[in-house]
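So that we are looking at the same thing, I have put the structure below in structure tokens.
What you see is the complex with one protein chain gone and the rest in place.
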Amino acid sequence: MVQIRTDRGSDRASAATGAQRRPAVPRVGRERPNSGNFELYSWYFFRISGLLLILLAITHVVIMHVVNTVDEIDFDFVADRWSSPFWRSFDWLMLVLALLHGLNGARIAIDDYVRPRGWRIFAYSVLWSVAIIFLIIGSIAIVTFNPAAAVGR
Amino acid sequence: MYHRFDAVIVGAGGAGLMAAAQLAGKVNVAVISKLYPTRSHTGAAQGGIGAALGNLEEDHWIWHMFDTVKGGDYLVDQDAAEVLAREAIDAVYELEHMGLPFNRTPDGRIDQRRFGGHTRNFGEGPVRRACYAADRTGHMILQTLYQQGIKHQVQYFNEMMMLDLLLTDDGVCTGVVALDILTGEIHVFHAKAVLLATGGFGRIFKVTSNALSLTGDGCAIAFRRGLPLEDMEFFQFHPTGIYKMGILLSEACRGEGGILRNGKGERFMEKYAPTLLDLAPRDMVSRSIYLEIRQGLGIDGKDYVHLDLTHLPAEVIENKLPDITDFVRTYMGLDPVTDLIPIQPTAHYAMGGIPTDVDGRVTIDENNTVLPGLYAAGECACVSVHGANRLGTNSLVDLIVFGRRAGRHMLQFIAENDLHPLPKEPDFRARAEVSALLDGDGTENAAAIRADLQEAMFTHAGVFRTAEGLLQLKDQLAELRHRYSRVGLRDKSRNFNMDLVETIETGYLLDVAEAVAAGALAREESRGGHFREDFPERDDANWLKHTLVYRTSGGLEMRYKPVVVTRFEPKERKY
Amino acid sequence: MVSNYRGYRPPQGMVSWALHRLAGLGVLVFLLLHIVDIFAVGYGPEAFNELLFIYRHPVFRVGELILVAGLYYHALNGVRIILVDFWSQGWKYERQMFQAVIALFLLTFIPTALLMLRPLF
Partner (left out) sequence: MQVHLRIQRYNPEVDAKPYFAEYDVEVEPTDRVLDALNLVKWYHDGTLTYRRSCAHGVCGSDAMRINGRNRLACKLLIRDVGTNITIEPLIGFRIIRDLVVDMEPFFEAYKSVLPFLINDDPAPVGERLQSPEDRQRFDDTTKCILCACCTSSCPITWTNDEFVGPAAIVNAHRFIYDSRDQAAAERLAILNQKSGVWRCRTVFNCTEACPRGIQVTRAIEEVKRSLLTGDVS
């Protein structure tokens, strides 16, 4: 068969960067906000964090709710568990991933359903505040937890 | 509302958009269309566009020209056919450069398939000339041209229906009047040059492959304004329409090897066209089908025959005819891979229309006097490259070649001429027509009138015609016109009033039908798509001429125009 | 034949998405609550054990079941979405994968639910 030369130039390979500038291309249709690669990373993060969360969250739920039941969970149980650095890191990673994954999902849901501009900005503000506050208090809880100190109080 | 443009193009099918592509970015151009451009019926064209590229086997434009002339039963103007065949090649390449995704040969060139009436070496055997994009060539042409319009920021006025053509007393075209369907407002478009590309009028017949919107608006409006219509008696019936529905199954089915079979399972085209068989020109195949049916050889003695694709490999059917396969599955619940398909001839294409020269300029008499500022192209025009019968694929070529030529000539015309003043009260007639309907109290239903018209035309001006039937038809049309004068709208709203639109369209159908009937009655011979049972032979001595029909205050008037013969002397047409 | 229907009659792809979103948001709400209670751990056993009564309330028991159901479904369907995204043939088997999600969900959730409800028996 004959080898075909097509116009598949080098610019096609660098597609995703959108680096090419081509003044000849007219701007037609509606204008839309440019958000860099943020949405791409957000989408990618959903997938990566989701896969990790299968490991983390499912293990967590199985241990906390299935192997043990909530009747058996009390302060001592938690104190015992968090005496191991492994479980502390495990829980912290899960907290951060789940929080960012879930709030990112909520961000998208807000974008879909809260259309009036004012309300949307308000909802975003609440969302980001929640994200920051809960990341901080969650981290404080896990990182600074000291059973002895707590008991002694 | 008043608009001023250099050029106004009415109709956004292949012809209109190809012309717009020539003008876009160079002059101020508006395209007005009663449909969104991508809804135009060019999108329904399936099979292909003919051009002697010779990508798969030897081919020459002169062979293409010969086939066009012979296919048109020698009523073709040969100077125009030469332009068509020569420029087709370049025009197809231009479409490819615009992005049209043609199917490809293994070495990367445009693929070509066989089509009815296209032959090698002046009739020796079928040749692969039809360039195609699966079985949606027209769809791809329409999309590609619309895309070019977006690229060059053409100004579209969508759902804007032309109602009137503005001609001054000294015979210059200065614009059009149109109805904005969305709001019911009347708009005046003032322009140096106007192109009519409003498509065909298959809806004068009951069973047709044409869209509901193909009502001959451009032809009828020109006709009402005193311009002639040429060769209106020649209407093509395509052999393979889906039984009862009329939906087209492209000739590409037979181009890929499909066979027509009668009730006994015989390949009956062997009797009628021993060389080209099922790929003989459409008029012959349609007539052959009816002759079989008349002899009681239809399927179960009924009025249809079978299209047989079952011997073709399933991949060919699925890959080269995907849309056809889909139509057969959707509308008949049959599978072309295993089932025979019931088909019936369907009214398909108007060879006649508004007379033009090879630059798309509208001519108004037998001396080809040009009407300055007015152009026509596409199915509504008659250059005459199709003569008495159009070959498959040649309509798309016509759109592209003459749409392009018209566009280019308009460019020159606009540069050389000043804007002519509008006549006084330019929108008077259009307003009167619309308000008579909106405020009138008639009681006749336009839909019923239309249905009776389609039935009458199908019976008396279909594949077979006789003087007796045509005279009867004339009376029926007169009665329908009388009924139409008392037509009443049921919908009196201003916004998106489709009742108003359809009623106006019915009026256009009546005009066009009268012109067709008059031509058919006048022409006392049989040629191409026009078959008179009382005059079954072609009569070159008396009838190697075009008909021009005029609407005058005293009724319809016929005049005649000679056929241009350059290279090929008329001969008997055998395949 | 659904007639007299207002709105859009959801094809199964839409059902899978609506459940996914609902489950995701539901789990998020639970997560936020959960962060509040573990924060309470920092204030010592009394405060924490005090809070735990909520968890032992029957209403919460049901909520806990729903949480686990939501998480299981969301996780399984998340894998389906990831397959559609990254496996070039994924679109072809979207329906089958949804059926697999439902099957796996039942297979995992029913034993889990039985285990969780074991104190009741």
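Here are a few things to note about the model shown:
Per-chain numbering from 1; labels A, B and C assigned in written order.
Note that in this section a residue touches a chain if its C-beta (ideal position, glycine included) is under 8 Å from a C-beta of that chain, and two chains touch if they have at least 3 such contacts.
Worth saying up front: this structure is predicted, and the values here are computed from it rather than measured.
For the chain missing from the display, the contacting residue among B:F102, B:F189, B:Y304 or B:F535 is B:F102, taking the whole complex into account.
Within the set C:M14, C:V36, C:V62 or C:L115, the residue that contacts the chain not displayed is C:M14. Counting over the whole complex, chain A has residues 4-9, 11-20, 22, 24-25, 28-30, 32-35, 37-40, 42-44, 108, 111-113, 115 touching the chain that is not drawn. On the side of chain C, touch with the chain left out of the figure occurs at residues 1-11, 13-14, 17-18, 21, 81, 84-86, 88, 90-91, 94.
By the touch criterion stated above, the residues of chain B touching the omitted chain are 35-36, 38-41, 43-44, 53, 93, 96-99, 101-110, 133-134, 136, 139-140, 143-144, 147-148, 150-151, 182, 211-213, 245, 247, 323, 326-327, 330-332, 445, 447-448, 451, 489-491, 493-499.
Operating definition for what follows: only the chains that are shown with their structure count from here on.
Chain A and chain B have Cα centroids lying 59 Å from one another. In this assembly, the C-alpha centroid of chain A lies 17 Å from the C-alpha centroid of chain C. Interface residues of chain A, counted against chain C in their complex, comprise 47, 50-51, 53-54, 57-58, 61-62, 65-66, 69-71, 73-76, 78, 95, 98-99, 102-103, 105-106, 109, 130, 134, 137-138, 140-142, 144-145, 150-151, 153. Every residue of chain C that touches chain A in the complex is listed here, in rising order: 21, 24-25, 27-28, 31-32, 35-36, 38-39, 41-45, 48-49, 52, 55-56, 60-61, 64, 67-68, 71-72, 75, 78-79, 82, 85-86, 112, 115-116, 118-119.
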